[in-house]
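Let me give you the structure first, and then I'll get to my questions.
The complex appears here minus one protein chain, its other protein chains still in place.
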Amino acid sequence: MALLTIRNLTVEFATASGAFRAVDSVDVDIDRGEILAIVGESGSGKSVSMLATMGLLPWTATITAERMEFDGTDLRSLSGPARRRLIGKDIAMIFQEPMSSLNPCFTVGFQIREALKQHLDLDKKGRQARAVELFEMVGIPDPERRLKAFPHQLSGGMNQRVMIAMAIACKPRLLIADEPTTALDVTIQAQILDLLTDLQKETGMALILITHDMGVVAETAERVAVQYAGQKVEDQPVTDLFARPHHPYTAALLAALPERATERRLPTIPGVVPGQHDKPVGCLFSPRCKFADERCRQVPPPVQPPAIGFARCHYPLNVPAEVETA
Amino acid sequence: MADASSQIARTVPTRRPGRLSEFWRYFRENRGAVMGLYVFAVFAFVAVFADLIAPYDPTAQFRQHVLQPPFWQAGGSWQFPLGTDPLGRDMLSRLIHGARFSFFVGIVVVVVAATGGVIMGLLAGFAPKWLDTLIMRLMDIILAFPTLLLALVLVAILGPSLINAMIAIALVLQPHYVRLTRASVINERTKDYVTSAKVAGAGLPRLMFVTVLPNCLAPIIVQAALSFSTAILDAAALGFLGMGAQPPTPEWGTMLAEAREFILRAWWVVTFPGLAILVTVLAINLMGDGLRDALDPKLKRS
Partner (left out) sequence: MLRYILARLITFVPTFVGVTLISFAFIRVLPGDPIIVMAGERGMTQERYDELVQRFGFDQPLYLQFWDYLTGVVQGDLGRSFITNRPVWDEFFTLFPATLELSICAIIFATLIGLPAGVIAAVYRGKFFDRALMSTALVGYSMPIFWWALLLIIVFSGNLGWTPVSGRMSLMYFFDDVTGFMLIDSLLSGQAGAFTSAVQHLILPTIVLGTIPLAVIARQTRSAMLEVLSEDYIRTARAKGLRPARVNGLHALRNAMIPVVTVIGLSVGTLLAGAILTETIFSWPGIGKWMVDSIFRRDYPVVQGGLLLIALMVMIVNLTVDLLYGLINPKIRKR
């Protein structure tokens, strides 16, 4: 049974020059204990859809969805206090910038104990003991001393470990990691990813990994959703996706991986993700797609059946012989 | 593969707007700022054409009509719509002429303080360390004195008059421009476009005034608007203390000082000059806020 189910999620921001649609009819499903990766370039709306799930978007955002359920609880109609009992406990999130995601005015220990105090029935001693235990779990040496440190006294990788410790403090059933390694050194990146997958195995929680790095996806995820310009364009198990991408965008992303390059020059995707002022009428990827024709530029594409990886495309690639395209 | 021209043709035509129109759009969005702009326009108009608008000479005394209330109150008449003061002078005419003095004070103080301050700030930003330290220490020293007190003492030295009050206020407001300009110059100086201008052989004066200064203007413009209102307030305060414009000049602060002893008998001689100061200063501050929001991209709504 699905842990988190989202149908037709749309998020719009009110800006000075009209509404901007950051997320456009996106579906998300994740089962208990599963690792889902959401992949896309910056500005593809991958973080926004998860922030919407958490209820963390600013007031300028308008969120609409057909379904938005976590373990049978409808997230759309949730009252403020009920939502606050859920997030931070059952759903937790860690963010891209560990340095700015921790409050500079409080010690990291205070910030962890605060999360414990909010959701668990522990006394002062119990909270301190749990904080030490958490620091040990995420591999921070000398936890008693480090708990007394302020965020600016720790390195970026160390702060991200603190963030992870804080997120898993109340044993969440779903952890959303929003580009957890982007701001870190390459050597630290691998450590943090290993830590996340290890913790996922240990605790059995579900993990949503938001990233723009296909390499990270290949190493960690079980299933992959590809997002482009606010839309989900493909959704497949990781091995199938790497073997048979159905959407031209996914194919182009994979072709751009250095280890899969066949020519001497690394292929790139020309152009940039469309912004607020230059959204195409038809398929959003059409201006950058090498297969696009007049139909792609005029008519928004349909979503293909599961066998074709839910590809949002008029002419999906690698279609098995027996399957009919939509 | 889609070529460039078809890409442009496909885009929905909501183009990114130009810089000036974008500024105006942000400014216009702020209703208070637009209202302030209108009030300020009226104020400037009244100041320039005071002679033509005012019904009477501001110093003409109508001895039969001493302390006559405004027209809507018993004993008032349309002859003197806002009443008369203790010497029988028409309040409305005096207020209209007062606008001229306040406007004059604002313009002169801002021009003098901004010119001096910006040049000193540019100098400090580009100068060797010792000169920079010297200038900034000097500004620290001036800033250690409360502005009104320093202006008061300066005017006491120079002799009480509106001109001396303006000089004193300009001197006191100058350090703010110096600090602001220096801070943005130092911020801009390390940027690539300055380096490239230097490499291209631009001399120091050109570098200071043509290359860097235009990029530091936004905060200076905002500061100019804010010090315009400060100048009007301080000049009125000096006038109120008897150290600004001298009677019978119809300067708003001076008018208030003259009217003080009548506060419990004739409310209008006290209320109107102060209201004139408040409305003018408020309008300019509203405008200044609008300018800041429109010019400062950091505070723009994303």
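Letters A and B mark the chains as written, and numbering starts fresh at 1 in each.
Simple rule for what comes next: a residue touches a chain if its C-beta (ideal position, glycine included) is under 8 Å from a C-beta of that chain, and two chains touch if they have at least 3 such contacts.
Owing to the predicted nature of the structure, the values given are computational and were not obtained by experimental measurement.
**Student:** Considering the complete complex, identify which of A:Ala52, A:Leu147 or A:Met166 is in touch with the unshown chain.
**Tutor:** Result: among the candidates, A:Met166 touches the missing chain.
**Student:** Write down which of B:Leu87, B:Ala183 or B:Leu241 is the residue touching the left-out chain.
**Tutor:** Hidden-chain contact among the options goes to B:Leu241.
**Student:** Just name the one of A:Val28, A:Val48 or A:Ala115 that touches the chain not displayed here.
**Tutor:** The missing chain is touched by A:Ala115.
**Student:** Would you write out the residues of chain A that touch the absent chain, in ascending order?
**Tutor:** Chain A touches the missing chain through residues 51, 54, 56, 58-59, 80, 83-89, 92-93, 95, 97, 100-106, 111, 114-115, 118-119, 150, 152-153, 163, 166.
**Student:** Touching the absent chain: which residues on chain B qualify?
**Tutor:** 32, 137-138, 140-150, 152-154, 156-157, 159, 229, 233, 236-237, 240-243, 253, 256, 260, 263-264, 267, 270-271, 273-275, 277-278, 281-282, 285-286, 289, 299
Please note the rule applied: only the chains that are shown with their structure count from here on.
**Student:** Measure off the straight-line distance from the CA centroid of chain A to the CA centroid of chain B, and report it in whole Å.
**Tutor:** Using C-alpha averages as centres, the distance is 51 Å.
**Student:** Would you mind writing out the residues of chain A in touch with chain B in their complex?
**Tutor:** So the residues of chain A in touch with chain B come to 15-18, 60, 271, 274, 276-282, 286-290, 292, 297.
**Student:** Over in the complex, which chain B residues touch chain A? Could you list them?
**Tutor:** It comes out as residues 1-2, 6-7, 10-12, 14-17, 25-26, 29, 300-302.
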